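For this depiction, one protein chain was excluded, whereas all remaining protein chains were kept in their positions.
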Amino acid sequence: MSVEPLIRVRDLQLSLPDMARKPLFGPAPRIEILKGLSFDLPRGAITGIVGESGSGKTTAGRALVRLLQPTGGSITFKGQDITHLSETSLKPLRRDLQMIFQDPMSSLNPRHTIGRIIANPMERYGVPNARQRALETLERVGLPASFAGRFPHELSGGQRQRVGIARAVALDPAFILADEIVSGLDVSSQAQVLTLLRQLAQDMNLTIAFISHDLSVIRNVCSQVIVLNQGLIAEAGPCRQVFDAPQSPITQTLIDAIPLPEIDESWFDTVKV
Amino acid sequence: MTVPTLEIQSLTLGLKGGARLLRDVSLSVKPGEVHALVGESGAGKSMIGKAVLGVLPPSVQTLSGSINLQGNQLDALSPAARRQAVASVASLIPQDPLTALNPSRRIGPQITDRLIKRLGWKADDAQRRALELLDRVRIRDPQRVMASYPHELSGGMRQRVLIAAAFAPRPKLIVADEPTTALDVTVQKQILALIRELQQQEQTAVLFVTHDMGVVAKISQRVSVLFAGKVMESSDTADIFSHPKHPYTQALIMATPRYTHPDEALRPVPAELIAQLQREIAADDRGAAHVR
């Protein structure tokens, strides 16, 4: 029995105006960031999107949750084409398309309490007992309910990321975009956050797009992976397959570049300086 | 037995308010050796490098201990003499290539300035050495890069320039403060390879600060593991990865995900271990305070 993928992306293109080269009169020349991506995000799975800077992975993620508007191609969510929907039409869908951000410092409003940060989206969508649910969600991510009255600057980076996760799952969404959520964290906070994410994904049957530059993290968390390079897909498939038998030289270079925490005399042999 | 390039003994640093940043840190680095300082954020690894170079923030005081660099007992010198001693012998590869370069000056002077003004080189010699090093870090058009401004170069290229600048004065010691943290993983490998190559050719001692156990395994011969300003374990890199002795070292290694072992559960450093280590450290602090 084949289940429809939650999100279907076909030939996604996105270009942005290059304001640095804008002439005095007339439109700015456009930089093509995404040059035509096609992939599926299967329900209930964690799919990794990996690439180096300039690969377009961040842009692809933001296009998925419609923080950016694609300039070509299509994005289908639960069978509905959301590519060019207006903000008003998107509003009811936003509840299902949530996001966790990279920077634990700037993703939480420094002037709001933790409780308010988690409860706000729920209140906006008319979820009853938002405050109570916020407290429950806090406990769900392993933080004490007493944190609800604290401010972001009183928490550590790992704790702030867990608040970000709480905010995203509180609405019980169908899809979550996790954009480099552990990149700025210590290795032990990283492990905690990833374990939490995996657990929640399983418990709530979440579909997650996990953006990262760290292949080891991806391998540990995702079942599928999409490798991006310069706005195009270099390779995609189940993690096992892509890692054990990479087809693209891009993927191979990425894998070779990972410093594993083990002694390896030949590691530097594969570098092209 | 070779005389170490850098010898730190029982270094203890603290803030004026009383909190300790480094607790009784001792380590030594031999010529041509890469000694990694690894730990999580706040462990104090950057502080050690800053203490050696003499660039600690004004609020940090040295409470006890000594630093010996290339035969100079640094704490016994006046600030001016200390600066001169350090400048002629040590260099820094900083973490952020973006902010480490002056955006309004060309690359050339930023490399040669120190050679000419601080170390008294002749302008021609400095120029030649800068070009030589830009070539050795595999920059394709060194002349053009010398005349360029930082914003005209990519992040990876800027880091190469900074490496060239660090090796230019033929230092005996280089402090590399998380030089690859801000870089893509493929660029990181290239930069690590360059640092290793240059360091081996010039037999420079390197104090390499990082939070990544994988980088430690690849670049260093010796490693000191730091937690809360204290050295938990210090030994040869090969030994640490084959038989880590201290539970914190083991925990750090196990918390680092490996793509070769995808089914391994991610293991955060256990909270009980952290709590226990903190108790021990607090007890040590109290003991030291009584002695004083």
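Here the chain labels run A and B in written order, and each chain numbers its own residues starting at 1.
By our rule, a contact is a pair of C-beta atoms (placed from the backbone, for glycine too) under 8 Å apart; a residue touches a chain by one contact, two chains touch by 3 or more.
Convention: contacts and distances are computed from a predicted model.
Considering only "Peroxidase-related enzyme", "Xanthine dehydrogenase family protein subunit M", "ABC transporter permease" or "4Fe-4S ferredoxin-type domain-containing protein", the record for the omitted chain gives "ABC transporter permease", by its UniProt protein name.
Considering A:Gln159, A:Ser216 or A:Thr251, the position touching the chain not shown turns out to be A:Gln159 (whole complex). Across A:Gln13, A:Asn120 or A:Gln247, the single residue that touches the chain missing here is A:Asn120. When the full complex is taken into account, the listed residue touching the unshown chain is B:Ala228, out of B:Leu69, B:Ile107, B:Met213 or B:Ala228. Of the candidate positions B:Ala43, B:Val161 or B:Ile219, contact with the unshown chain belongs to B:Ala43. Counting over the whole complex, chain A has residues 65, 67, 91, 94-95, 97-99, 101-103, 105-112, 120-121, 124-125, 142-143, 151-153, 155-159, 164, 167, 171, 186, 188-189, 192 touching the chain that is not drawn.
Criterion: only the chains that are shown with their structure count from here on.
Averaging C-alpha coordinates per chain places the centre of chain A 33 Å away from that of chain B.
Residues of chain B touching chain A in their complex: 40-41, 138, 155, 184-190, 192-194, 196-197, 211-218, 237-238, 241-242, 251-253, 255-260, 262, 264-269.
Contacts from chain A toward chain B in the complex involve residues 52-53, 186-192, 194-195, 213-220, 239-240, 243, 253-264, 267-268, 271-273.
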